[in-house]
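Pasting a structure below so you can have a look.
Note that this complex is displayed minus one protein chain, with the remaining chains in position.
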Amino acid sequence: MSSITLSPPRRRKRLMRYTKRDRAALSLMAGFPLLLSLAFVWLPALATVALSFFNWTGIGGLSDMKAAGLENYRIIFTIYPEFPPAIEHNLLWLVVFFVVPAPFGLYLAMQLNKQIRGSRIYQSILFLPVVLSLALVGFMTELVFSPTQGLVNNLTGHAGQNNLIDWLGNPSLNIWAVLIMAVWRQTGYVMILFLAGLKSVDPSLQEAASLDGANEWQAFRHVVWPALRPINIVVVVVTVIESLRAFDIVYIINQGTNGLQLLSTLITANIIGETSRIGFGSALATILLVISLAFVLPYVYITFRKDTRS
Amino acid sequence: MTSIKQATAPFGRRSLLKGALAAAGVAAMPSLAACSSSKSGGTEASDAVSFGCNAAVPEPKGAYQTLFTAAKAKTGLAVNVNWVDHNTFQQNITTYLQGNPQDVYTWFAGERMQYFAGQGLASNVNDVWNVIGGSYSDAMKAQSKGADGNYYFVPFDYYPWAVFYSKSLWASKGYSAPTTWDEYITLAGKMKTDGLIPLAFTDKDGWPAMGTFDYINMRMNGFEFHINLMRTGQGWNTPQVAAVFDQWKQLIPYYSPGFLGLTWQEGANQILNKQAGMMVLGLDQIGTIFTGSNADDLGFFPFPEINPTYAQDSVEAPIDGFMVCKSPKNSAGATKLLEYLGTAGAQQTWLGSNPADIATANGVDTAKYTQPQTAAIQLINSAKNLSQFMDRDTLPSFADPVMLPAIQQFLSSPNDVSSLLKNVDAQAKTIWATNG
Partner (left out) sequence: MTAATFTSRPSATEPDGTVARSHRHRAGPLRYLLHAFLIGTCVVWIAPVLYALYTSLRPYADTAKHGYVSVGGSYNLSNYTTAWNEADLPLYFKNSAIITIPALLITLWLASMVAFVVARHSFKINLLMLMIFTAGNLLPQQAIITPLYKLYITIPLPGWLSDSGHLDDSFLGLILIHVAFQTGFCVFVLSNFMRTIPDEVTEAARVDGASEWRQYRQIVLPLCRPALAALATLEFTWIYNDFFWATVLMQTGANRPITAALNNLTGQFFTDNNLISAASMIVAVPTLVVFFVLQRQFVSGLTLGASKG
């Protein structure tokens, strides 16, 4: 029976122990990507936050921007009717993504990790929705959910004039149709992440546990789940990011109108295209950024502090 | 009417496509070398003009290929094209015009044109109009000018919005076109008892409903009121506008079931497949459904009269055409090319067998037109005023972000008009205040 040993706590490496070459190498290795990220992601992001306090059409330069203070935010929170449904939908998305694709993806990964026959085929099929392009997913949503032409309504007899279920046009229903397609996509994605993470869990640990008399659930709880810690962190953050950033499917169906409002579609509607309400759109983007940061940063901070200390 | 050169030998669709395939190889090459070599933007006497075209889709692309070949023959100018698909081109117009635009580019008339002209992203084309001005009606001229009175736009093709139907279906049921609102409603009722969907209506995409609003507003409150509302954003929370929505409510019971989930194509197919009786749509759209042998089955009548003062004097007819970027590399060439494109002959070449649009210049040989196209000319010629459609007549930051959801909201809950209009008005004020 193999015993499980714990490694000694990580020794603190002091900078003095690095050679000059090493220090240069490390600086470059981290520095150049950092520069890239700061220049092309953070700089525009901070500029966006700054822009939210101005009114600008996007044409021309600094002189064409007119200061607006908190006006854009006032409009968003008081008279912009698309905003409350968007927040609601994003939060709904978050809840659904935590409740359905994350556990289901984990379950599928656990089963497929057992190296049963055909697991590679199963994996491929389950991962397939992730690789399909936006146009195709949008078309498939139409094919399945269109009130008159869709599979669901025609198979259940609801495509007639009198008993139509309007999956795409009814603002209370269509978010669920979209969430079904989103979960369909997200599950494969999460499954792949868990599969890669499960590779770090030695099966002999599970063997040991089951030899000790534990059933599958107990083995999972006490052996596998703790070992999945690193990948759990990734999945949590990914779930939050994907729900707050959700855009594609909704956009391709109806561009985020009529019951499918999301923060990202609102931003698009106001920044992209000829609309050019840059300040207003930036304010929406800032709100989205703040919400995302509020979820993710504390979580990452806490988990990594814990890990560094352990 | 002056006679014009006949169009070149009519191309069948097949050969147009073949031409597109052959030419696509050449045209698809990024042909900005000519542009980036000289940055002066002055008037060069070179023989190449760059062209930003929103018609990367095979069918209009083939038509443009034919057109540019004819242009080269007539003017000696080679046209180097940057092909982009329509929606992408439109979505990215702001970045396109500020980045690396071609000399000439496709665009639309209306507030959208005036907006970019006003922002200094286009050059005026007064020189072109000195040459082509004689072939255009006053309404066309009005739509081609910027707010400062200069010409910025050369119209090319356009199409009317009207109430469309299948002629064979109507013949079999013995319907006849209504001219007043009451007749319209009565006809709808009759169609319902006959088991049809009286009014095919689809608004998943959001924009089709705007056509109905525009027409009811123009019919009830007149063209001036409508255009003023569109251009200034003032007056949304008024009894006149509220009355428009009240009138609109009468139509909703006759609409296609589940209309908020249907695309315009599904609605048009309901007309084609004789499941629905009438549809308010543009010829440009429904003309692509009624093609080939079905083309002449498409009939239409002008949107019915509501207020006899205004009768049916306004027609919604969006115009597509061309503009020149603010610093063209070959300004003289661009002018020469546009002078050619503004002729009826060029437009006829482009139209070929396209049953969905009509030429803007006078003097087109209508023998090649389908029945709907000929009828469309008569409809537009008889109109006193031309509007461009809501999303072209009003500020872009108002049309889609505010009006589109507002109308959808109205269609979902038709009884909540007053709070809706109050909100629309409040938003309009903030938008015009910052975008004026």
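Letters are used for the chains, namely A and B, taken in the order the chains are written, and counting of residues starts over at 1 for each.
As a convention for this text, contacts are C-beta pairs under 8 Å (C-beta built on N, C-alpha and C of every residue); 3 or more make two chains touch, one makes a residue touch a chain.
As the structure is a prediction and not an experimental result, all values here were calculated from the model.
Asker: Going by the touch rule given at the top, which residues of chain B touch the chain that is not shown?
Answerer: Interface residues of chain B facing the absent chain: 17, 20-21, 24, 28-30, 32-33, 36, 54, 56-60, 82-88, 91-92, 95-96, 98-101, 264-265, 269, 272-273, 284-285, 288-289.
Asker: Which residue numbers on chain A touch the omitted chain?
Answerer: So the residues of chain A touching the missing chain come out as 2-7, 10-13, 15, 18-19, 21-22, 25-26, 29-30, 32-34, 36-45, 47-48, 51, 58, 108, 111-112, 115-136, 139-140, 142-144, 146, 148-151, 154-155, 184, 188-189, 192-193, 195-196, 199-207, 210-211, 227, 230-231, 233-234, 237, 241, 244-245, 247, 263-264, 267-268, 271-272, 278, 281-282, 285, 288-289, 292-293, 296-297, 300-301, 304-305, 307-308, 310.
Here is the rule we use: only the chains that are shown with their structure count from here on.
Asker: Distance-wise, how many Å sit between the C-alpha centres of chain A and chain B, to the nearest whole number?
Answerer: 39
Asker: Considering only the defined contacts, which chain A positions touch chain B in the complex?
Answerer: It is residues 55, 57-60, 66, 68, 71, 75, 79-82, 146-149, 161-162, 164-171, 174, 253-255, 257-258, 269-270, 272-277, 279-280 of chain A that touch chain B.
Asker: Under the touch definition given earlier, write down the residues of chain B that touch chain A in their complex.
Answerer: 90-94, 98, 112, 115, 119-121, 197, 203-206, 257-262, 266, 396-397, 400-401, 404-406, 408-409, 412, 423, 426-427, 430-431, 434-435
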